[in-house]
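Note that one protein chain of the assembly has been removed; the remaining protein chains are unaltered in position.
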Amino acid sequence: MATAVSIAAEREHYLNKEYGIRSWLLTTDHKRIALLYLASITFFFFIGGFFALLIRLELLTPAGDLVQADTYNKLFTMHGVIMVFFFLIPAVPAVLGNFLVPLMIGARDLAFPKINLLSWYCYIAGGILVLHAMLTGGLDTGWTFYTPFSTAFSNTAVVEAGLGVFINGFSSILTGLNFIVTIHRMRAPGLTWSRLPLFLWSHYATSVIMLLGTPVIAITLVLVVLERAFHLGIFDPTRGGDPLLFQHLFWFYSHPAVYIMILPSMGVVSEIVTCFSRKRVFGYYFVAMASIGIAVIGFFVWAHHMFVAGMSLYAALIFSILSYLVAVPSAIKVFNWTATLYKGSVSFSTPMLYAFGFIGLFTMGGLTGLFLAALGIDVHVTDTYFVVAHFHYIMVGGTVMGYLGGMHYWWPKISGRLYPESWGRLAALIVFLGFNLTFFPQFILGYLGMPRRYWQYPPEFQVLNVLSTAGSTILAVGYLLPMVYFLWSMRYGKLADDNPWNAAGLEWKTTSPPPTFNFEETPVVTWEAYNYNELPALEEVRVER
Amino acid sequence: MSEHILSSKLYWTIWAVLICLTGITAWVSTVDLGPLNTVVALLIASGKALLVVLIFMHVKYTSEKLTRVVIISALFWLLILLGLSLTDYFIRRPGLAGGA
Amino acid sequence: MSDSPAPLALEHTPGLQHHFADMEQQRNASSLGMWIFLGTEIMFFGGMFLAYLVYRMWYFNEFAAGSRTLNLPIGAVNTAVLICSSLTVALSVRAAQLGKRMLLVTLLVLTILFGLVFLGVKAYEWNEKFTEHHVPGYSFHFKQESTEKPVDQGRAQIFFSLYFAMTGMHALHMIIGVGIFGVITWMAWRGRFTPEYHTPVEIAGLYWHFVDIVWIYLFPLLYLIDRRPHG
Partner (left out) sequence: MFDNFPLWPVRASTTAGSVDALYIFLVLLSAFMSVAIFIMITIFALRYRRRAGREAEQIDGSNVLEFTWSIVPLAIFMVIFVWGARIFFLERTPPRGAAEIYVVAKQWMWKLQHEEGQREINELHVPVGRDVRMIMTSQDVIHSFYVPAFRIKQDVIPGRYTTAWFRATRPGTYHLFCAEYCGTQHSGMIGQVVVMEPAQYQAWLTGGAASGSMAANGQSMFLQLGCNTCHRFDTQGRGPDLVGLFGNKVQLEDGRTIAADENYIRESILNPSAKLVSGFKPIMPVFQGLVSEEQLTALVAYVKSLTPQASGAAGSPSLISPGKQPQEPKE
């Protein structure tokens, strides 16, 4: 094996084909664009995380002592905006999806490579605007931009940040467009819909949401910007406008957007769980359809964020019951992953640890979503730390875990190197523990009534806040570790085989790292997805490496 | 290429129909039909849009089912946006009871 | 013919990009891409349609009054202009299919001209709004027609806000469309399109027709809210 690997190292692949800044910034290779995205979302993640640490530090004591009130408001706003729009939404699709969608369907690239590059530039342009807004005046509206505060009262850089998010929206739209067209039009011969890896199904579903939801937030932000500039009155109650209209429009996108964040990660978990239990996924068809179901039903529930906002009572009832419908496909997925383990051959490699973490934390986050969808309870806990805990459980415990799991799983393919396995496991453990310590106390805090977006709070909430802050520092270590050893492994890591996990899927059928056009010749698929019966576990994987 | 080339006569006919419909809709709006005015205006607009989509945009002649799926789902989603929002707005009017 | 592409041989097919197996795949991909994009455009305008629907329902009186101040003949003529441009687009796709280069170029130029006429008329109408103080902002003022129920300034302003937002977004799409057709015309002039390869003309055409359709709805929704005779 050693010889094969060293030959591979000298082989030309997408990384060493060309060097130089131009070859990266003007590339149309989906793999290189994925790496551009990887670098930029990592950058934004650490900025957002840095803000999170400042938030937690401020909340260590009840008094508002570390930063000014206005600064605190800017902190959580920028934390939310950056984490949602510039980290989590692009995280899995734009990095792993970009890298893997063509590989998994046996294509040489996405359907529109130039548009793919354009999407990254939209992302960067939006990012620069938001960073600039951050440095000159900041933004203090909360990531939800609620009117009339954002349109008439805030004196921060709402226009600039709004435009930044608007432009960034196009990167989502363009990515989604590329994925859908690619999946429809460029599948390798024999790769029928029923043979599609679940990763692709979930990206397909995600793309549908990106395409049909994002334009609505785009126009909404345009209206906010216009309202601020020209006093249109559309969202302004003093002119007869309805502030709730903004909320409807905002959540019409932003609720489905939470499924943009979770679905791709679910796809990652499906790949990992099958690979590391050496089994075809349990109920392939149901898991695939659950993705589509979530994407569609996810559009029916947005106003569950507005139960106490002054909506009509009947609308509240309708949106509450619809919210429960969307939980069913999620339940289906959780049960199917669990069942996949049954009679498998389960290994505890790093990606699998993350996948376990995902399933557990997503379940807890999702179940607390059921609390929120129950009208009577939401009245009490909405806009408290209960909500904060709910969404961090899903977004950080779920999506980020899945994303990290995916990064570990496909790292050998991306970089051609192996990461140090024991460090990987250690980091996964630290993240898991730190995470729970950070966010579990927030459920209790929330039910006790601590409102969110509070810069100072009554002293009786302190104990739980201290726990949470302590947890966040552990979490920080857990996130820094992978970053360090990934960078380390790029240079010093062991060279990876083409298929180090002996996994199913076309992406493993090409070399690691893949050549620029992915496949020497177009593969022809004659097998079902997850044909692990034909792929015995590798000896090397079985034993600790 | 399995392309369908339409006769230019057809295009001109559709054009004439569209122009006429524009005239009709402008005229009919000045006639008092009660609440039907809006309905008629929207029906005419939809008729015109349908002609453009089917003929000018070749949807009638394409063998591709997917195009139709795309159009229909986009319209369906528009309907979700408008329809579900109206569950709130039909009941809650400014100055009216309903919303808390 | 979709199986294994031979990379070298393909470089001779003009207009075929390296990552597609053949022309048909490329064409299908582009047209699907455009259709999906138009789907997102529907949602883009959808946000404004929702705002329109809500306020028209709530403030019908003001919307009707505002709508009556719009210039109906000009609006109708402009609708006709757009329809003409759609015709020339449809005919230009046909010309491309038949490989008639000069006809194609002529039709494309006509399309651009119609587009510019439309924009010019729009600019004229907007200018009228400026002089009438119907532009939302500090100097907004809506004069009362004597025979009617009193009109609330704020609500009337919402009508004009939506009028400007919707026609403005539409005009923006028109401007982009004119730009795209400029490029297409140039390519046509250079003889880049053949009966085998003219996908760009086709998908640009789809975009143009879509923009036309948006206007087909905007016209009655903005101009024709309530034109009934009043007694």
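Per-chain residue numbering starts at 1, and chain names A, B and C are given in the order in which the chains are listed.
The definition used in the following text is that a contact is a pair of C-beta atoms (placed from the backbone, for glycine too) under 8 Å apart; a residue touches a chain by one contact, two chains touch by 3 or more.
Fair warning: this is a prediction, and the values are worked out from it, not measured in the lab.
Note on the undisplayed chain: of the listed residues A:186, A:209 or A:359, the one touching it is A:359.
The missing chain, though absent from the display, is touched by one residue of A:40, A:172, A:382 or A:436; that residue is A:382.
The chain not shown here is touched by just one of A:14, A:199, A:284 or A:354, and that residue is A:284. Across the entire complex, the residue among A:118, A:292 or A:321 in touch with the chain not shown is A:321. For the options A:137, A:189 or A:449, the residue in contact with the chain missing from this view is A:449. Listed for chain C, the residues touching the missing chain in the whole complex are 59, 61, 149-152, 155. What chain A contributes to its contact with the hidden chain is residues 64, 69-70, 73, 140-142, 146, 148-149, 152-154, 237-238, 240, 243-244, 277-280, 282-286, 307-310, 313, 316-317, 320-321, 324-325, 327-328, 331-332, 334-336, 338-339, 341-348, 356, 359-360, 363-364, 367-368, 370-371, 373-380, 382-384, 444, 447-449, 451-458, 463, 532-533, 536-537, 541-542.
We adopt the following convention: only the chains that are shown with their structure count from here on.
Chain A and chain C have CA centres that are 35 Å apart.
Here the CA centre of chain B is 14 Å from the CA centre of chain C. The set of chain B residues touching two or more other chains comprises 66, 73-74, 77, 81, 85, 89, 94. Along chain A, residues 184, 212, 216, 240, 242, 248, 252 each make contact with two or more other chains. Of all the residues in chain B, the ones that touch chain C in their complex are 1, 3, 5-6, 8, 11-12, 14-15, 18-19, 22-23, 25-26, 29-33, 37-38, 41-42, 44-45, 48-49, 52-53, 55-57, 64, 66-67, 70-71, 73-75, 77-78, 81-82, 85-86, 89, 93-94.
Listing the residues of chain B that touch chain A in their complex gives 66, 73-74, 77, 80-81, 84-85, 87-92, 94, 98-100. On chain A, the positions that touch chain C within their shared complex are 107-113, 173, 177, 180-182, 184-186, 189, 211-216, 218-220, 222-223, 226, 230-234, 238-242, 245, 248-249, 252, 517, 521-522, 524.
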